[in-house]
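With one protein chain held back, the other chains of the complex are shown just where they sit.
Chain lettering (A, B, C and D) follows the sequence in which the chains are written, and residue indices restart at 1 in each chain.
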Amino acid sequence: MSSEARSSNEEPSSGSAPSSAAPVRGEKSLTARDLRVEFGLPGGRVARAVDGVDLDVAPGEIVALAGESGCGKTTLARTLLGLERSTGGTVAFGGEPLRYSTKALKAYRRQVQLVLQDPSGALNPRHTVYDAVAEGLRIHGITDDEPGRVADALSRAGLRPPEQFFLAYPHELSGGQRQRVVIAGALVLRPSILIADEPVASLDASVRGEILALLLRLKEEQGLGALVITHDLGLAWSIADRIAIMYLGRIVEQGPVEQVLTAPRHPYTRALVSVLPGAPALKEAVPEPIVLAGELPDASRIPGGCRFRPRCQEVAAGRAAEVLHRCESEDLEILGPESAPHLVACHLDRARREDARDGGARMAV
Amino acid sequence: VAAPSAAAQENDTDSLLIATDQEVDTFNPFKRRFVITYNTSLMTYETLVRMGADYEPEPGLATEWEESEDGLTWTFTIREGVEWSDGEPLTAQDVAYTYGLLIENQAIRDWNIDFAGNLVSAEAPDDTTFVLTLAQPSPWDVLTREVFVVPEHVWSTYPDPSADDANQLPLVGSGPFQVTEYETGEFITLEANEGYWDGAPGFDEVVFDYYEESDAAVAALEAGEVDIVSGLNPAQIGALEGQDGITVNNAQGRRYVSLTINYNSVTKDGTEFGDGHPALKDPIVRQAMHMAIDKQELVDTVLDGNGQPATSIIPEIFEQYHWDGGDAVLDFDIEAANALLDEAGYVRGDDGIRTMPGTGEPLSFRFYQHADSTDYATIAQFVSEWWAELGLEITPEAIEQGTLNDLAYLGEFDIAFSGWGVGPNPTEQLGMHTCAVLPTLTDGTERSSENNYCNAEFDALHEQQKVESDPEARAELVREQQRLMYEDTPVIYLYYQNVLEAYNSDKITGMTMQPSEGGMITGQQGYAWAYVTAQPADAEDEGGTPMWVWIAVAAAVVVVAAGAIVFVLQRRKTADERE
Amino acid sequence: MTLLEFKDLHVTYTGSRGRIPAVRGVDLKVESGRTLGIAGESGCGKSTLAMAVLRLLPKSAEVTGEILLNGEDLLTMGWGRLRAVRWTGASIVFQGAMHSLNAVHRIGRQVAEPILLHEEGISPNEAAERAEALLERVGLPSSRARSYPHELSGGQRQRVMIAMALACDPDLIIADEATTALDVMVQAQVLQLISGLVTERGVGLVMISHDLSVLSEVCDEVAVMYAGSVVEQGPAHEVFANARHPYSAALGAAFPVIGDPASRKRPGGLAGDPPDPVRLPDGCAFRPRCAVAVERCGEEVPALLAVPGAAGEGPARVSACFVAQEGEPVVV
Amino acid sequence: MTDGSSTADGASTEAPSAGRSRPGGRVSSGFGRYLFKHVGGAAVSLLLVLFSSFFIFRLIAGDPIDQLTRERPVSPEERAAMRAELGLDQPMWQQFWDYITGTLTMDLGESFQYRRPIFDLIVERLPATLILSGTGMVLAVVLGFWIGTRAGWKQGTRFDKGHVATGLLLYSAPTFWLGMIIILVFARYLGLFPVNGMRSPSTPPDFWSQAADIGYHLVLPVLTYTAVVYAGYLMIMRSSLLDEIGSDYLTTARAKGLRDDEVRRKHAVPNALLPTVTLVFLALGGVVNGSIVTETVFSWPGLGSLFVQSIFYPDRPVLQALFVLFSSSTILAVLGAEILYWFIDPRIRRSG
Partner (left out) sequence: MTTTTPVSPRSLRWARRRQSFTRSWNAYRSQRTGMIGLFLLAAIVILALAAPILVDESQLSVTQATGGRMEPPSAGFPLGTDEVGRSILALTLWGARLSLLIGLTATVVAILVGTAIGVTAGHIGGWYGWIALRFSDWFMVLPSLVVAIALLAVLGRSMSTTILVIAMVSWSGTTRLVRAQTLTVQARPYLERAKALGAGHWHQMTKHILPNVLPLVLASATLLVPSAILMESSLAWLGLGDPNVVSWGSILNRASSNGAVSAHAWWYLLPPGLAILLVVLAFMMCGRALEAVFNPRLRGEQS
């Protein structure tokens, strides 16, 4: 058993060059446009959990979605899968807008699969590994060669030899193995996109790497696309091609991981990066940890104008005085993924860029 | 063990404590429904003619009475010097007022229509004379009907004498006791009328004490908490017999238990209704069934011998009217019964069940019993087993009272339990079996005829006995009526139930029973002989501190000690407790 | 002065699965005013160690060895003395603030409770005032004293726990996974607060976490535990940046350094399952998952010895790895 | 983080609310909403009780007049007069309307068997029931909670095992049977206590004598009642405490230096008690059950024995009224408990 585990550890190193497998946009990609999800709360208030999001995930690329707790990551993921109805905007797969009929959803869910945070919870304790993996096949009425397909999925997820795991119950497996079973359950339907909501958050530190390596390998070898949701920027650094930073229901910065994480432009991203422990490479970009004041933002009370303004360190430090009126009144446009590789939704950033373009090389970042 | 505080109280007042399980519905004597209500009326008020200890009419408020030649006018001489319990004198005006209510007050008239319907006028020419005019001669109704004379000076103040205004306590009456206090579910207190014209009762008060369970009443009797208990079952009698200071009174009762057979569900105009089994129309079948019941066995097992096998509707207690069957009585003989049925062509099928001669319909009967009586369940089981030997298929079914009544009056049954308490005037019971009371509708709402029995000969006898003034001649007629019914067998009378009572003979002496020989204490009719004549015996007082005080003290000590110990241990333990 | 010292501490639970050696011979020292980090994955015995300090372990735990707090052995102390030492000598910030606070008492009362308990003659009012002051110390408005725990966010609750830990001015604070469940930003707030307190008040701090990167930020020194034993110990930064035990290395790799191309798209991880404490392998407990294991590892239990190649300054680098002790690299 | 399903037995009490509220999400739902939800629910239940009570008892077969005149021949005129007096000649809708308006104005009609306003009957008999089941319930709750606390705290000890076994044994005994056995032993063989009833008629009317007499009569019924019921509370309290016992906040309390019994008294027991509040009130249905049986065994002149007696009569108006009374009192008690719960347990305010 240790030999197969080790092999999984070695493989990523062979293809470690950044974005070796080029994403295949188009046919099989998942796109969200101006997606909005609102929840009615008691007392008539409305939580705008997802408040205008444009996002693309194509096969062959890993997109990380990061942000604070409660910013709407899970809701976005659920909506992308059709588990939550959007109140505005569209989700499309391969260009086809998602329809919510039972049949259409079922067909859609063969293509787009979900991996949840807590593998122990995601497996029914009364189902064996075999049953758990075969469940998708049974739901979709795929009956031919069930054991073969299950075995194949398990071995692709790194559980080898698969037959040894067939009869195991979830509680007999370690956390990492459980998460592999969940992934195998998703892979058995041969989806093109995997949405993973905090896939390793509940796993032990040393075990995490294995699962991430698996995702990376699936991308490299099978051209699987993945949206990995996390609040851990380090994780994004470990596997993602692109990253989107979400704040209060909206993506505030988006772009290739190297750019966003090493040269963050949105004040929120900068703050996030700055509090990461022990990151010498960043010390130049953000010298002092910026600990944001205030509590978690509340999706039912999204401030007008720039939604980050109340906690913005730039505003607090008075560095944004020139654009403050815009921060207070002007809502920022939704970041469309197609327009540029690195996008930022910040008035200050925009002003500075314009300044830079107009008035020469006075780049702050 | 003495009652907690009975001892303290006994010195002042002699109380006669009687266990009861019935609630009082009303103290209005015109609306009596329950035995207990009847008893309180009987003690509080009086009638013109009262029922003697042996059920013979004797002077009550009237010292004399006279029937006119045509039997329509009755003249009563009212006793002088009788006072109401509030001190007002009782006069013939009060009597006239009372009878007047029966005639004029629509509600009271309706309540008592069987008697009041026959009244024409009630007058009091002077203070001691009362004249009653009837529409039809009816000597026995006039003499035995309990019309409780009420005080006009009180009752005329009631806006509606038919309502429960009459419940205002204390009651004002002329009887030996007056109801003074009533706590539902607890007790009814009647205080002795010291100025009673027939002499003050022996006890200062009579208290009906409430015991829902007879076992509890028995225990209370043993404990001296109650003096008279009734409605006992054989086991309880067994337990009480031979106990010191307790006398068991095992008296003949007025109640019969019977099986009603659905053989004739027709209305007055001959319309048939219901779904009774056709075979039951055949008297042979009914007689065979009658013969297959061992009544003595039922008396022995169900009543533990405390009763008599029944022959007719009038129980043995009313000796003069009771028909004992003589030679005509059918003895328990299953073989003979089987022979009867064989002869009549009811052959047994392969399953042993007999079938009807023509149609071949099996003799399969529904047998309904009141669900709330375990005695009936036992009887049903006995009878079913016997009848099974006759080749009858019996399905006993326990049914709610109300449902059973509905079904019975709708004629939708085959055999059903029934039972009545019979009064001293046989007209009432026999009247339920005349053609006159057959239903006119088939919806079962009239409920006047007990079993749709209709026999012209019986009816003729009935009319005769109603107006026959000579007691012996009348009894002869009544016995003949019973004979007819026995032969026709519309109803199988199973047994007469004894009244099982017990009393504290250390405390009570001198009670007059009804009948005076071997009679009953509770459930007396026409006059509360027992309670009036009961005298306190000289029972020695069990002085000293009552037991319960000691128990309370002991309990308190134990509790306090236990608390102290727990407290001390608690302190000690927490001082250095391992966590 | 040595504030806290574990001497050959062993803790063994007796459970339905048999005897579970949760802590196996730990020797550690914490000086006043310094911070010790304890790292290790789930189940390696970190919490057991922490709970042992105040003898809060369940009855099923058998503790041997010595735990000296200010020179006094906590394990042999009488109950009365122990209760007095609790919270005044050492206090604990538990991992799950939600569950460690009583949900039905107002937080002011909970913070004041130890004050009332340990300080003779203090009036409830004074204690309440002190509690409010403490809440302000940890950045909560004093009006929050009237709140119930559920009215606060996770970070705020954790700060309440910290305020409570400070209530009786203990010499030692043990923070058991004080930031694990928290969001990045809140975690940063809490860490800032804790390190501020340590420098300000000079208390000794034992900080427990599975996140080596966090410990490297806050602590002076870090001990890495595996299967109930310390496998590596040394200055915080060095243990994180330059591990001398394969397990520490794997643990460190789980928290990549952003901007470091070496860790870009190379998620570090450790194969295999965490050890089952009931059935530990012979020799080095880490051997089944070790990439650099040599033959000797299966036979002998490596002792915690100084390793060569470490920088001269600061506390000695010790590691329980034969390979590292020979100066070989432990990272693959 | 869990949502702190805060009850002894998650299943038997508040289920997670139907509205989707997230565990950690601080969805602040106000008292108003909570109150509305519960009061509304209770109101619906009360209406159901009111309606069903009318129709259920209307379905009892039989002519009430037969019952009133049991074993006595009745002429059709008398029958009609009685029907009119009882209002049975009214059309059904009229009876229903009278019933609804009557019940709402506390005019519960007249009993068939007592021919008195039912309201008076109830007022008369209520104290007896309150004395018996009140005493019994208080004793059972106190005893059950006290033992349950100790048993749970020292779980697995001889004390715990012994009390759980005793409790279960008594809990398994049919109430009426236990009552009969107790009568047999204490009243019949030993003769220590009266067999039944609430008072002796011969007791002097002054307050103390009456109180002593009632107390004396109360012993056996309360003993029976408590014996059967206390085990339920014992189990509730014990499992509620066991739920708390592993909690971290208790470790915190110990770490602060509290003594073991202080930890129990100040932290564990109050916390464990709170979720039992609704359970205790929910058990009120059981109180009614218990009092019906106990009152019948001991002929205690309360509402329970009135109910049983009325069934056999059958006294429809009384049944109707008692059904409404019993049911609505349990519904209102549970509602009260739920409202109370809001105030005493801050945890509930989190989830609404």
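Here is the rule we go by: contacts are C-beta pairs under 8 Å (C-beta built on N, C-alpha and C of every residue); 3 or more make two chains touch, one makes a residue touch a chain.
Note that the structure is a prediction, hence the values are computed from the model and not measured.
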Contact set of the excluded chain (shown chains only)
A, B, D
Taking the full complex into account, find the residue in A:R85, A:K106, A:R301 or A:H325 that is in contact with the omitted chain.
A:K106
Decide which residue listed in B:V120, B:A135, B:L169 or B:A235 touches the omitted chain of the complex.
B:A235
Out of D:L35, D:A80, D:A212 or D:V308, which is the one that touches the chain we can't see?
D:V308
Where subunit A meets the chain that is not shown, the residues are 1, 81, 83, 102, 105-106, 109-110, 113-114, 116-118, 121-126, 128, 130-131, 134-136, 139-140, 146-147, 160-161, 163-164, 166-167, 169, 182, 185, 189
Taking the full complex into account, what residues of subunit B touch the chain not shown?
213-215, 218-219, 232-236, 238-240, 297, 301, 304, 369, 371-378, 380-382, 385-386, 396-400, 403
By the contact criterion defined above, which parts of subunit D meet the unshown chain? Give residue numbers in ascending order.
10-12, 15-16, 18, 41, 44-45, 48-49, 56-57, 59-60, 155-156, 168-169, 171-178, 180-181, 183-184, 188-189, 239, 242-243, 246, 282, 284-289, 292-293, 296, 307-308, 311-312, 314, 319, 322-323, 326-327, 330-331, 334
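The definition used in the following text is that only the chains that are shown with their structure count from here on.
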A student comparing A-D to B-D should find more C-beta pairs in contact for B-D
Rounded to the nearest Å, the gap separating the Cα centres of subunit A and subunit B is 89
Touching two or more other chains - residues of subunit B:
577-579
Sites on subunit D at which at least two other chains make contact
24, 26, 254, 259
Mind listing the subunit A positions that touch subunit C in their complex?
1-2, 5-6, 8-9, 12-13, 16, 18, 68-69, 174, 176-177, 204-213, 216, 231-235, 237-239, 257-258, 261-262, 271-273, 275-282, 289, 291-292, 295-296
In their shared complex, subunit D is touched by residues of subunit A numbered 39, 41-43, 69-70, 298
Going by the contact rule set out above, which residues of subunit B touch subunit D in the complex?
1, 3-6, 8-10, 15, 17, 23-26, 33, 107, 110-114, 117, 164, 183-187, 189, 207, 209-213, 215-216, 219-220, 223, 225, 255, 372, 400-406, 419-421, 428-429, 431-432, 445-448, 547-548, 551-552, 570, 574, 577-579
